[in-house]
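Note that this complex is displayed minus one protein chain, with the remaining chains in position.
Labels run A, B and C following the written order; every chain starts at residue 1.
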Amino acid sequence: MTEFSPWLAEHLKVMSIWLGTFCTLGLFSILYRENKLYRFFEHLFLGISMGYLMGNVWTDTLRPKWWIPLWDKGEWWQAGVLIFGLFYYLIFFKKVSWIARLSIGFILGASSGLAFQGFVNDYWPQIPTSFKPLWPHQAIYDKTGLLVSKALSVPDAINNLIFMTILVCVMSYFFFSIEQNNRVLKRSAQAGRWMMMFTFGAIFGSTMMARIALLIDRLDFLVNDFGSHIGGQGVMFTLLLFLCGAVIFLAQRTDKE
Amino acid sequence: MEHASPLVRIMVPLFSTCIVVMIQTARWKQIKIRRIHGLTAIEEAIGRATEMGRPMVCTTGLGTARAGIEIVTLQALSIITYIVRSSAKFATKAVLPVFDPQMLPVTQEAVREAYNLEGRPDLYNTEDIRFLTNNQFSYAAAVAGLIWREKAGATFMFGNYYAESLIIAESGNQVGAIQIAGTPATMQIPFFIATCDYVIIGDEFYAASAYLSKEPTALGSLVGQDIAKGLLLIIVILGSAAITFSQMAGSSLGKTILDLFS
Amino acid sequence: MFSNLFHPLHGSSWYIAILGCFALAGILIAILQSLPHALRRPLIRIVTFLGGLYYAVEYFWPTHSMPIPGSPKHMGNFLTPFISPAANMLSVIAGWTIGLGTINLCQIHGKRLLHAKEGKLNSLVFFIAMIAMFTLAVLKQAHPNLINKNLYMLLFEGLYQALDSTMFALVAFFLVSASYRAFRVRTGEATLLMVIAMVVMLGQIALGQQLTIHLPDHGFWHNFRVEIIRDWILTKASSASVRAIAFGIGIGNLAVALRVWLGLERGAFFDS
Partner (left out) sequence: MQTRNVIRYLNRIDRRVLYTLLIIAITIPFFFTIQIRVPISRQTEQLYKVVEALPQNSFVLFGADWSASTRGENRAQSKALLIHLMRKKIHFIILCFDPQAKTLMQEMVTGMQKEYGYTDGVDWANFGYRTDQVNFLKGFGPDIPTTLSMDINGKRVQDLPVMRGIHTAHDITMLINVSGSTTTETYIDYLQGSYNLKMVAAVTSVMIPEMINRLDSGQLVGMMPGLQGAIEYEQKLGYIGKASAASVSASVAHLLIIALILLGNIYTLIEKRMSSSVRGRN
């Protein structure tokens, strides 16, 4: 044991890079198709994440918030919290399973009670910021000479008008109780749909960067971090290309079959 | 805001009252709502899966609840339960991977109930409702694997989704499943549009269960929501008009209005 | 009264109190079980309502007339001091539910292992990984010696982080195949989506920005710089529909919360 510890510390970085590479390539294998290798890593991932989660629940929640107060500080009423939590498990016993609903109901109630504050904090501030001035004007000062509102230029006024139009159109799309027979409403809802497609395009494009950035990070790991362990970036790059080629070749053969 | 401001104390109860009153009204008055496009395709999707003899994979999304069970997930479950009920007629297998351990008993109960109501309790199989894990990407990995292995004929994705949406939906697409998705997570809708056959947008998601179940509570609530939204829209338009006119007149009334809201 | 009741105990009185809790729970279950069936649903509704009542009242109740920043006692209302204990309690309860999932997983994978079904090797891998990770996570805190810490780090960095970020990175590949396949000029809506996506993409990369970098820094033509167009799309145009959708969702959330809280909800789970 005494020798294992320093050896482990010394080789930790290298080992995790090797392990990480296997994991990366293993999961990437789904790009070819579902296969045994992927299945292996999928289950490994499932196990690791579950163990990690369980560990975290104990070390970060249950131990400090429940075990220590109960055991070390003598807060005996924490046992009540345990019992309340255990009520969930009555679901496994058919005869008393309805009692579990008391616990679930309580938690659901609490979530709903919090929703008021969530609603206000989430959406309320967006209401006054939607009050857009639509006509250009000079800066306004009050009697004491304090700036009340900044000047509004013509392009800004146009932008605000566009904003308001889109807001109204899109909101009109989401009225469900009125049949959209009315011509104005129909047009406006249709325009709303187009505006949404416009927005979804923007979101799609914007997200592209996020995802590409993550792939860059992963490939950076493979080519630069792992590459330096097996003789340089070039070696790893070649290896990657070889793997890709093999996959394309295999895919074409299986497609023909 | 840690606590409600005076205006919030008026407006939020007002919105709430609209909703509750309409729910009560709906109990005795019939209410119709407009057609929601993607939802009419549910039957078609179930039919396709049945024809091909492949199972359906239904997910209720990620419930990363701030406390307790996420409400969106419950809403998704009620849509999925409707789908399970419709599929029971054809005995099409439905697999439901669950993300939140708290949702597991709730989902099991709901599905068992659905089969019972259709008179097919034999179709219920505990293994079809499986908890996978509470980690976003291992969940995604497992669902993708599941879709591939089961060769899903149809996938239904309702609820809250984040980045894993594309992993799940693209896997479904690659095995040739017919896919329907609906989520209140605006940021994921474009990816569903790119990969799914039908997509339910924004708060159509909340209308979905009303449209499917034709349940007075849900229908009434939907009308109440419409009224609340209408009020909100009027407030925004009036606010905007007030600000425009006050600023044209050079008065500081606009600022007073803004202060009232913050 | 409450402060008298809820004070920490030690020694034998602690054990008695704990046993008392469990005995009370047993009695409670017995009483609940003996209730007529017709009362069960109203009872669940009442409990649900009570669960939400605290947070709702705490939020709407008038607050301290003269709040003193820095003094928790002089902020909020009479319910505010209980926020933190209530929060702790809720997270502990949520913590306990992890067992529900674990049991289900063990059932499924245990069955596969015992009946030597297809995929038993994978189920074995699952169990080993889960137990190893859990044990090390707990050991690392209980006995934080170098071996435990480093073994944990090995699993965490070598496996968990690598697997997690790889799965996320897969999204990039799927984005490529999805956009190649789906972005076709079939309908007007699809074309609009595609064109906007391409403009935004050009506007957010260094090479795309080089295309229009020669346009002037100010004036009319400045607006045609691709990054300026992208900025306009994101800040002025698309934000309006995002907000409109958000309003609808906000009201929808509020409605569902109200229905659950007031026991008006029907459908999955609530009916039976």
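One rule holds for everything that comes next: a contact is a pair of C-beta atoms (placed from the backbone, for glycine too) under 8 Å apart; a residue touches a chain by one contact, two chains touch by 3 or more.
Given the structure is predicted, the values throughout are model-derived calculations rather than measurements.
J.: Would you mind listing the shown chains in contact with the chain that isn't displayed?
T.: Per the contact definition above, the missing chain touches A, B, C.
J.: Given the contact definition stated above, which residue among B:12, B:98, B:129 or B:163 touches the chain not shown here?
T.: B:163
J.: Pick from A:35, A:129, A:153 or A:182: which residue touches the chain that isn't shown?
T.: Counting the whole complex, the residue in contact with the absent chain is A:129.
J.: Where the complex has a chain not shown, which of C:43, C:83 or C:113 is the residue touching it?
T.: C:83
J.: If the missing chain were put back, which residues of subunit A would it touch?
T.: So the residues of subunit A touching the unseen chain are 31-32, 56, 60-61, 114, 117-118, 121-122, 125-126, 128-129, 199, 202-203, 206-210, 212-220, 223-224, 233-234, 237, 240-241, 244-245, 247-248, 251-252, 255.
J.: What residue numbers in subunit B mark contact with the hidden partner chain?
T.: 1-2, 64, 66-67, 136-137, 162-163, 174, 186-187
J.: Name every residue on subunit C in touch with the hidden partner chain.
T.: 69-70, 72, 75-76, 80, 83-84, 86-88, 90-91, 94, 156, 161-162, 164-165, 167-169, 172-173, 175-177, 179-181, 183-186, 194, 198, 201-202, 204-210, 213, 225, 227, 231, 234-235, 238-239, 242-243, 246
Throughout what follows, only the chains that are shown with their structure count from here on.
J.: Quick check: how many Å separate the C-alpha centres of subunit A and subunit B?
T.: Centre separation, subunit A to subunit B: 17 Å.
J.: Which residues does subunit B have that touch at least 2 chains other than itself?
T.: 4, 12, 65, 67-68, 71, 74, 102, 105-106, 109, 132-135, 137-138, 141, 163, 186, 190-191, 193-194, 201-203, 229, 232
J.: Identify all positions of subunit A at which a residue touches two or more other chains, and write them in rising order.
T.: If we look for residues of subunit A contacting two or more partner chains, we find 27, 30, 39, 41-42, 45-46, 48-50, 52-53, 88, 91, 107-108, 110-112, 114-119, 130, 164, 167-168, 171, 174, 196, 199-201, 203-204, 207, 211.
J.: For the complex, give me every residue of subunit C touching subunit B.
T.: So the residues of subunit C touching subunit B come out as 58-61, 63, 75-77, 87, 90-91, 94, 97-102, 104-105, 107-108, 111, 163-164, 167-168, 170-171, 174-175, 177-179, 181-183, 193, 197, 242, 245-249, 251-260, 262, 264-269, 271-272.
J.: Once bound in the complex, which stretches of subunit B touch subunit A?
T.: Checking each residue of subunit B against subunit A gives 1, 4, 8, 12, 31-34, 36, 65-71, 74, 102, 105-106, 109, 132-135, 137-138, 141-142, 144-145, 148-149, 163, 186-187, 189-191, 193-194, 201-204, 207, 210-211, 222-223, 226, 229-230, 232-233, 235-237, 239-240, 242-244, 247-248, 250-252, 254-255, 257-258, 261-262.
J.: Report the residues of subunit A in contact with subunit C in the complex, numbered from low to high.
T.: Those residues of subunit A that touch subunit C are 1, 4-5, 8-9, 12, 15-21, 23-24, 27-28, 30-31, 39-59, 61-63, 65-66, 73-86, 88-92, 95-96, 98-99, 101-103, 105-119, 122-123, 126, 130, 159, 162-164, 166-171, 174, 192-209, 211-212, 214-215, 217-219, 221.
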